[in-house]
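A protein chain is absent from this complex, but the other protein chains hold their places.
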Amino acid sequence: MRIKLFFLLSSAFASTLLSADELHNINQIVGDRSIGMAGAYGAVSDDPSGMVYNPAGIAFANAASMSANVNTLQWSQITYKDALQETFDYQRSAYQVLPNFFGVVQPFGDVMVGFSSAIVDSNQEKQDQVFDNLQGIERFTVNFHNIDTIYNVGPTVARKFSQKLAIGFSLPLHYRSSEYISNQSVVFEESNSDNLRWTNVYKKISEQGVRPKLGVLVVPIEKLSIGLTVDKTLVLNARQSRQASQCYTNDTDIGCSDQQNPSIEKTTLKPNYPIQVRVAGAWFPNSALLVSADFIHNSAVSSTTAFPGKEATYDAAVGLEWYWSPRWALRSGAYTSMANTPELNDLATNQSAHVDRYGATVSVARFSQGSSISLGVIGLYGQGKSQLFGSIPGLLQKTTSIDVNVFFTTSYRY
Amino acid sequence: MSDTWRIFFLVVMSMLTFQCASVPLEEDFRARWSQTLLTDNESANTEAEIKFGREVAARMLADIDGVENFEIQKYVNTLGNYLAQYSARPDLQFYFWVIESDAINAYAMPGGYIFITSAAYRLLENEAELAGVLAHEIAHVKQKHIVHALDIKAVGAGATLTQLTSGASDAFRVAMNQASEQAVALLKKDGLHQEDEYEADEIGLTIMVQAGYEPDAYLRFLQRVAMVSARQLEEVTQTHPSFASRLTALEAVKRDYGMNNLNYAQLPERFNQFKLE
Partner (left out) sequence: MKNMSVLLLGFLLSVVSYAETLYVHSSKAVLLTDRDFSSGTVALLQKGDAVTVLQRQTRWVEVEFNAQQGWVSVLLLKATPPSGIVSVIGSDDVNLEGDARMRASAVATAGATRGLVEEGGAQSMGFDFSELHQLETMVVTDQELDMFSQPVLGGGQ
């Protein structure tokens, strides 16, 4: 057992540069109407939220100027079953309040111009656990905090060439900021020849780049809209640093015998992001009902010395918007968030978690002459496997992730 | 990578095929039910219309004064409000004002402010004729002709009237100022679209008939106006279609609506009690 825990700790210490929610390509569902429709919005897209989904769509905005604002309260929990000594779970959870989206659109001559700010990816994990009853160990304390956020902020232009065709382009800045802190301390039982082991890891990532996105929206037949977008995040500047230190004492070595002075690694290597292709369809049978579906493909990314690769993903979203009066609408949808990692196997080491997630959302919107508000909730659930202690082949943890987001959106048109 | 591009091109190709085979569109199918809130006759729109109308009326009154005769003003207001009951604008309080002017004309400002010049008033011979003139102006208000002519959308795209009158920013205040200045120019110089005048004639005629006035009185008044001196008519001919074509159109309206031989009220006696000296 003693050996095993040693391994556990050292492997946690040696974890790769990969940070949390790089493991899925579909993360935050952003936007006003779009969040209620589970992100199935690439063929609707006719308001500020559209800038994120299909820049062409804003050319069809039905009022000259529109703005939208979304705030979310998010709770997430990830449980690693039987992480320690095949008995004790690791559990990480966090609350966060995110200004999910802000956008405005405004016409300039023939061209519709917009500006949006969206948090397209944000992940937060907090762990604060003390284990008092592990075998051979008096106390094991884990403090862990990881926060990783990607912002897309920038302009969009779109032009309608006819009632049936629009093309749009957006060029938001990509900004990513991530911080990771892990503190672990082990106090061994007196009968043990080991005394104390302590490790600390701090990681920081920042990236700047652009995320060009080209969108097309066509209307092949009356009441049917088809959208297509392609985009890719291009990192222009990246900085990652990692500091690690540890101290280990036993009966023969008092003081930090196996001391590792803060080791500092730095890299300015740029990570590669997938190409995203979104194919979307929306059907508008009448003014009270709208049904939409998006299919989102993210290409595979090959691994490099600094970064692990990503597998291609195929995600889908379906959405529904139904007005039961001019003042009230119900929105609902479902989506997938598939892992961009391979399935875990029992032989490999340092494997990333593989958790496929499924989400559903429902919201109610209230309209008045120039504005609307909506309140809704998203639930996201997934099960899969992780290898928390990457150096031990075959030691995998059943992993369950649950996310609940409550969102509040407002929009104005004038 | 190659998979990604294959999907992309496949979709582009199929979209282009669709695009070629498509049918023409009639209406905006994207418009959601909630958008009807924008076009409904809501009090916010009406408020904006009234605010704008007051602004234009106050601008007009800076140059011209009302006739100082309470009885006449009261009489015109009573008749006007009686007619306005048939305008299908129950959200508006109409005001009428006889103004001192040599030009033979009448003006309709948004929100229910209506002026008739003393020269036009003097030319009237009975109450039905006055009803015809006022009903024509009420029709302009009902149809929001000025607001549309200035391309200020009460609703929908562009700077809205609600926005202009909100005074929400200096820009809107300046724009509002310009809009009311343009409205005055429209009323006194440029005129509305010809089709708006024909429409106001038609609607005005139905208003006066529903109210119980003889429609022929309005036609007779227009014929009389056509006879007076060119100087007094400069403004009205500049801002309205020719009398001959208006009379022809009015005859058609009378025929279509079955307004011939109604033998409705004209009330010259009551009108004569309120003659302008």
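Order as written gives the chain letters A and B; numbering starts at 1 within each chain.
Heads up, the rule we're going with is that a residue touches a chain if its C-beta (ideal position, glycine included) is under 8 Å from a C-beta of that chain, and two chains touch if they have at least 3 such contacts.
Since this is a predicted model, take the numbers as computed values, not measurements.
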- [ ] Consider the whole complex, including the chain that is not shown, and state which of B:A88, B:A185, B:A244 or B:L276 touches that chain.
- [x] B:A88
Open item on the list: So one chain is hidden, and I want to know which residue out of B:L61, B:V228 or B:A249 touches that hidden chain in the complete assembly.
Closed with: B:L61
Open item on the list: So one chain is hidden, and I want to know which residue out of B:Q35, B:T165 or B:Q232 touches that hidden chain in the complete assembly.
Closed with: B:T165
Open item on the list: For review purposes, identify every residue of chain B that touches the missing chain, sorted by number.
Closed with: 40-41, 43-44, 46-47, 50-51, 54-55, 57-59, 61-62, 65-66, 73-74, 77-79, 81-82, 85-93, 95-97, 113, 127, 142, 165-169, 173, 176-177, 203, 206-207, 209-213, 256-268, 270
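Following the convention adopted for this analysis, only the chains that are shown with their structure count from here on.
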Task: Averaged-CA centre spacing for the pair chain B and chain A, given as whole angstrom - done: 56
Open item on the list: So in the complex, the part of chain B that touches chain A is made up of which residues?
Closed with: 1, 3-4, 7-8, 11-12, 15, 18-19, 21-23, 25-26, 28-38, 40, 42, 44, 156-160, 162-163
- [ ] Flag every residue of chain A that touches chain B in the complex, lowest number first.
- [x] 44, 46, 60, 62-64, 107, 163-165, 216, 218-223, 225-226, 228, 230, 275, 277, 279, 284, 287-288, 290, 297, 299-300, 312, 321, 323, 325-327, 329, 367-370, 372, 413-414
